[in-house]
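A single protein chain has been removed from this complex, and every other one stays in its place.
Chain IDs A, B and C follow the sequence of writing; residue 1 opens each chain.
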Amino acid sequence: MLLISCPWCGDRSEEEFSCGGEAHIVRPVTPQDMDDQAWGDYVFMRRNEKGVHFERWRHGNGCGRWFNVARSTVTHEILAIYQVGDDRPEVPE
Amino acid sequence: MANYSIFALGRNALQRHRHWPRVWRSPKPRPSYDAIIVGGGGHGLATAYYLAKQHGMDNIAVLEKGWIGGGNTGRNTTIVRSNYLNPESAAIYDHALNLWQGLSQELNFNVMFSPRGVINLAHDHHEARELRRRIYANQLAGVDAEWVTPTQLRALCPILNLDPGMRYPILGGTLQRRGGVARHDAVAWGYARAADRLGVDIIQNCEVTGMTINDGRVEGVQTSQGEILAPRVGVVAAGHSSVLAAMAGLRLPLESHPLQALVSEPVKPIMPTVVMSNKVHAYMSQSDKGELVIGAGIDGYNSYAQRGSLPVIEETIRAIVELFPITSRLKMMRQWAGIVDVCPDASPIISATPVEGLFFNCGWGTGGFKATPGSGHLFAHTLAKGEAHPINAPFALERFYSGALVAEHGAAAVAH
Amino acid sequence: MTGPRHQPLAHLALAAAREAPRPDAGVTLRALPYQPSIILRGESGDAAFVKAFRAGLGFDLPLAPNHVSSHDEITALWLGPSEWLILGDVGPVAPAGQGRLARALAGRHHAIISQGDGRQIIAVSGPRARDVLGKLCPLDLESPDLAPGHCARSILARCGILLHPQPGGAYHLHVARSFADYAWRVLAEAGLEFGVAIASGD
Partner (left out) sequence: MTDAVHRLENGGRIDRTQRLSFHFDGETMHGHPGDTLASALLANGVRLVGRSFKYHRPRGLMAAGGEEPNGLVRLRQGGRAEPNVRATEIILYDGLVAESQNRWPSLNFDLGAVNDRLSPLFPAGFYYKTFMWPASLWPTYEAVIRRMAGLGKAAESADPDRYEKQYAHCDVLVVGAGPAGLAAAHWAGRTGARVILADEGAELGGALLGNGQRIDGRPGMNWAAGIGAELARAENVRLLPRTIVAGYYDHNALTLLERVADHLLQPDQGQPRQRLWQVRAKQVVLATGALERPLVLANNDRPGVMGAGAVQTYINRYGVRPGRRAVLFTNNDSAYPAAMDLAKAGVAVAAVVELRAQAPLRYLPELEQLGIELLVDRAVLSVTGRKSVTGVQIGKLNEAGDGVVAGLERRIDCDLLCLSGGWTPSLHLLSQSGAGLQWDAAQGCFLPGPGRAAASQAVRVAGAANGDFGLQDCLTLGAEAGNAAANDAGHRRRGRGPRKPAADDAAAPLPPRPIWSIPGPGRNGGNNSGSNGGKAFVDFQSDVTAADLRLAAREGYRSIEHVKRYTTTGMGTDQGRTSNINALGIVAQALDVPVPQVGHTTFRPPFSPVTFGALAGGQVGPLLDPVRRTPMHGWHLAAGAVFEPVGQWQRPYYYPKAGEDMAAAVDRESLAARTSVGLMDATTLGKIDIQGPDAAEFLNRIYTNGWKGLAVGGCRYGLMLGEDGMIFDDGVTARLGQGHFHMTTTTGNAGHVLDWLESWLQTEWPELVVYCTSVTEQWAVAALCGPNARRLLAELCPDLDLSPAAFPYMTWQTAALPGVAGGLEARIFRIGFTGELSFEINVPAGHGPTLWQALMAAGEKYAITPFGTEAMHVLRAEVGFIIVGQETDGTTTPEDLGLGRMVSGKKDFLGKRSLSRSDSMRQDRPALVGLLTDDPGLRVPEGAQLIAGTNPAPPQRGQGHVTSSYHSPNLGRTFALAMLEGGHGRHGEAIHIAYDGRAVPATVTAPRFLDPVLEAPERAK
């Protein structure tokens, strides 16, 4: 049961949040110019990192905000929490 | 002499069981093989068995990072059925189901396949409609499927709560009589033993850590026991598929999530069949040893930790107590998780890759145990021939680019 | 003026179930009557918006997460960095721009959305109020972050709530209208151990 520190509300339990999967997947600006391969990569292909995973979470049963989390998918340790739009932070592997 | 039978058992009993042969060897890896299977789960071992048995390839190895069967094969709730919606899926799962039926004899290892029937419950009109659609589709595909009324359900599973006043009353369900459960560990062991007898090297504690790729062709793998060469590599690593893909510079349409399960303490038989419910999300069967085997859902985040979070278990148990009120005073004895490779269309991937000679069999997610024999059989064909068997052709990676997905969310929604 | 409103918990016939004061009850539940309220949207970082609010209602919008401020029958609860619940009558929402708050905020990017009919407030009080909530809600109710003057959105068993601690160890729970029945029932069930009293609605 993760304890997630919402950038607004502070430490709250996993049940109040939902995970939105991998972060930093930028929607292409002109999808119509992409070939099927590139579009399929965007829609479906994932890094699915074993180790530090940069992912999106939403405090749905709270302030409703989305934010980014760097979390180890091996230990579940949360290594960083940062705003949507910010670059990936440096985190220890 | 090495065959298992009641006579062998008797003979060995007289010799105080001192002379049973080894189930499989523990060989050191050779420098090179004709083909390498990465992943010693049920699918990988079955692949090796059929490669040796049906394609005459005996210079092959299965590389397993831990102990064989220690992945999802060893931690799944063992439900076997083939009543999937799309004809492509019905074909692949039914191919497997047909193989299940003679598997103990084929392997000379009792995998305890127990076709005790699998029931999927409908709790509202929408579910009932979807389930009926599946029944009619299955009937056309030649997969046994029938609708069962609450009255029939009472006879099939007397402990089921059929009170029309329950929060989500049971309107009926589907029954696949040929479906059931099997002894999961035995599947891994049975295939391993049979493959070993055909000369396959099963190498445990051998983790693949890299791939040797030149000019777009795979030439071998790097492992914790050194480099091993092979012109063909088949990866069957379930939850770890993305990790292996990354070694080859590829990404897959997969996310790895913990999928949890639990067992109760052993009790005398109360559960003659398998019951699954999408709506309240739970499913349960009873093992031959007496525990109730209960499947929960996936945790909502990526993980390789083989541990899940408690709310998922609580949700499942709430549903179980609702569906089977007499279980309220039974106790959870152990809970655990496996790492499942969840695919966007809830269908597997059996596919060549942009790297020549490198093939993946993955994406079985929450429901691939049932496919073990079929998956191994088809993947062996794919590896041996270098091209897909017609049954697994629709399951290539290409579908994520063309859009020809095989959507099985309805049929696969409960994790099993 | 409009006629009487249908109360979300009317079907429970709470008035009839209302009991004489029970001194032994560990927890008392009360369904508060309808209160006008709106959701206010705007940006915490928009100084002009914040100022306009103050100008219109005479007090500061709480900008710190999970804080509450109030003045003259009007209470503002922080729901998110761009979202507040304003309890009390700040004037009609429609037609647009007519209410007191709307006039004050005119010209600033904001949104005002009527809410009063969409929610029910359940007051939970009594010596065991916190223990009862603790059976249903994962928040750390002993935390100073949940002293009166604060609020938090969270969950109560299977539904979302806005928790508004009151002086004296009581709580106001805001739930969406169609979840009110469920919230009431789970509270009543969780209180069984301590004895539940039902207080009159006003």
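A few notes on this one:
FYI, contacts are C-beta pairs under 8 Å (C-beta built on N, C-alpha and C of every residue); 3 or more make two chains touch, one makes a residue touch a chain.
Note that the structure is predicted; figures quoted are calculated from it, not measured.
When the full complex is examined, the chain removed from view is found to touch A, B, C. Residue-wise, the contact with the chain that is not shown comes from B:P325, picked out of B:G210, B:G226, B:P325 or B:G386. Along chain B, the points of touch with the absent chain fall at residues 4-6, 8-10, 12-14, 16-18, 20-26, 66-67, 69-70, 74, 87, 102, 104-105, 108-110, 112, 114, 123-126, 129-137, 139-143, 166-168, 183, 185-186, 189-190, 204, 264-270, 280, 286, 288-290, 307, 309-310, 313-314, 317-322, 325-336, 344, 399, 401-405, 407, 409-410.
Think of the hidden chain as still there; on chain C it touches residues 1-8, 10-11, 34, 39, 41, 82-83, 94-96, 109, 111, 113-119, 131, 134-140, 142-143, 157-159, 176-179, 181-182, 185-186, 189-190, 192-195.
Residues of chain A in contact with the chain left out of this view: 1-3, 13, 18, 20, 23, 26-28, 30-32, 34, 36, 39-40, 42-43, 56, 58, 60, 64-66, 72, 75-78, 84-85.
FYI, only the chains that are shown with their structure count from here on.
Chain centres here are Cα means. That of chain A falls 31 Å from that of chain C. Rounded to whole angstrom, the centroid-to-centroid distance between chain B and chain C, based on C-alpha atoms, equals 49 Å.
We define each chain's centre as the mean of its Cα atoms; on that basis chain A and chain B are separated by 29 Å.
Contacts with at least two other chains are made by no residue of chain C. The set of chain B residues that touch two or more partner chains is empty.
Those residues of chain B that touch chain A in the shared complex are 240, 242-243, 246, 251-256, 300-305, 307, 309-311, 344, 400-402.
Chain A contributes residues 8-10, 12-13, 15-16, 61-65 to its touches with chain C in the complex.
Taken together, the chain C residues at the contact with chain A in this complex read 65-66, 79-81, 83, 138-139, 145, 152-155, 160.
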